[in-house]
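Only one protein chain is missing from this complex, and each of the others stays in its spot.
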Amino acid sequence: MITLASDFGSPYPAAMKGVILQQSDARLVDVSHDFRRGAVRESAFWLRELLPTFPPATHLAVVDPGVGTDRDVLVARAGDHTLVGPDNGLLVPAARRLADDVDWFHADAGDPASSTFHGRDVFAPLAATVHDTTVPLDDHERLTPIDEPVDCRLPEAVVDDDGARGWVLAVDDFGNVVTNVPGDFLDGRDAIRVNGERVPAVETFGAVDPGSPLAVIGSHGYVECDVNDGRGDEWFGLSPGNDVHLDPV
Amino acid sequence: MITLASDFGSPYPAAMKGVILQQSDARLVDVSHDFRRGAVRESAFWLRELLPTFPPATHLAVVDPGVGTDRDVLVARAGDHTLVGPDNGLLVPAARRLADDVDWFHADAGDPASSTFHGRDVFAPLAATVHDTTVPLDDHERLTPIDEPVDCRLPEAVVDDDGARGWVLAVDDFGNVVTNVPGDFLDGRDAIRVNGERVPAVETFGAVDPGSPLAVIGSHGYVECDVNDGRGDEWFGLSPGNDVHLDPV
Partner (left out) sequence: MITLASDFGSPYPAAMKGVILQQSDARLVDVSHDFRRGAVRESAFWLRELLPTFPPATHLAVVDPGVGTDRDVLVARAGDHTLVGPDNGLLVPAARRLADDVDWFHADAGDPASSTFHGRDVFAPLAATVHDTTVPLDDHERLTPIDEPVDCRLPEAVVDDDGARGWVLAVDDFGNVVTNVPGDFLDGRDAIRVNGERVPAVETFGAVDPGSPLAVIGSHGYVECDVNDGRGDEWFGLSPGNDVHLDPV
């Protein structure tokens, strides 16, 4: 199984699929091709949350604002999973979530046909190649072990008696604002302040009227700032990377 | 084969796929993940039209504004098809279209990891479980037969000599307005009035100039109010659920 993720939208993912299918009859599964353009850190969050739901697979992911520059090509082995993509931090949180010990490699990019579409010309054929697990990664001449990849830290918020100081990990398609504040911050609270605005702390969207804001423990285990039947990002004025302060009321 | 439908957009459907693939090697086919957010009735219409085009399968569908509340989990057996989703009416028109006699069950939701993403935590693993057709649904301890699910009626319009009184079932991605007026209302007519506006009744979009409105028998057998190379919903000012009166001219 090879999963595919990118910020390509449509139709470029088809070229990656065609190239892979020339080499392999692996099952292909799309994770998403609608990651926010060039948003390496937000995409790294999504991959960390989504890839562990899959059985052992090769995961191809491309969010690559540095395409064509001298950034390296990364391959990681994390338990029974293999990850392929640019060495810009994108894959690191997912790989570390998938296994305690990760083996990291740089791959020779060869002489790609284009300087702007390494998804098709470098990453897809590489994913099809390393997907053949009868060949250990150490035996691939194109791969060189490295100590540490370019990192992409997704630290959790600082929480103390005064409240939580964190930031926005992601905004999903519903407009839900995913913070990096662990969900147990809401334990025992009926309401909190989000950057000064008081909102109810609830267990489900349906606990407030449509159009009303709320704080809830989201499906990733973090506090989310949402609006029932509306967009939390607009109501709270928050985007990925923004600071968010959660305070008791 | 397991089909997937939701209003999740991207990337949450990937989590449902990952969870299913942990349990099953079934073929996965996306129906749509772009149903209008929380639009149970419009989504129920699409499922009724789309699921019968498939061979026997397990159909997982999640449009679930009541996620985390006490709404029940529904499993239906309709002929050789099995349907899984929230008991909010979403699956009922499709199930009744697939078979004259439908067996309905409630499923024990267990203790889901989240209160906001039952697609991943309840419905996907349940779909993978009931997809194994070697176990009759009656033998699943989690399933309890029920008499009737929460209903979602999609009645046809009232048509008489004075015209048709109906409503808008759906608006598709092209902006085409699908009414619930049977298409034979257009038989023998060159034009009709749609909420008072006179438009030509034609057989194909190409029969009118680009940008011009028309009424046509759509692919679901109903009268559609469309614009050639334009958006009918904007021209006619119609949205799903709106009343629509079709009159002779």
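Here the chain labels run A and B in written order, and each chain numbers its own residues starting at 1.
Please note the rule applied: contacts are C-beta pairs under 8 Å (C-beta built on N, C-alpha and C of every residue); 3 or more make two chains touch, one makes a residue touch a chain.
Please read all numbers here as calculations on a predicted model, not as lab measurements.
Undergrad: For the chain left out of this view, which of B:68, B:166 or B:218 touches it?
TA: B:218
Undergrad: I'm checking contacts with the chain that's been left out. Which of A:69, A:144 or A:239 qualifies?
TA: Going through A:69, A:144 or A:239 one by one, A:69 is the residue touching the chain not shown.
Undergrad: Considering the whole complex, not just the chains shown, which residues of chain A touch the missing one?
TA: These residues of chain A touch the chain that is not shown: 8-12, 14-15, 17-19, 21-22, 28, 37-38, 65-69, 113-117, 120-121.
Undergrad: Could I get the residues of chain B that touch the absent chain, sorted low to high?
TA: Given the touch definition above, chain B has residues 1, 3, 5, 29-35, 46, 49-55, 172-174, 203-206, 216-219, 221, 224, 229 touching the missing chain.
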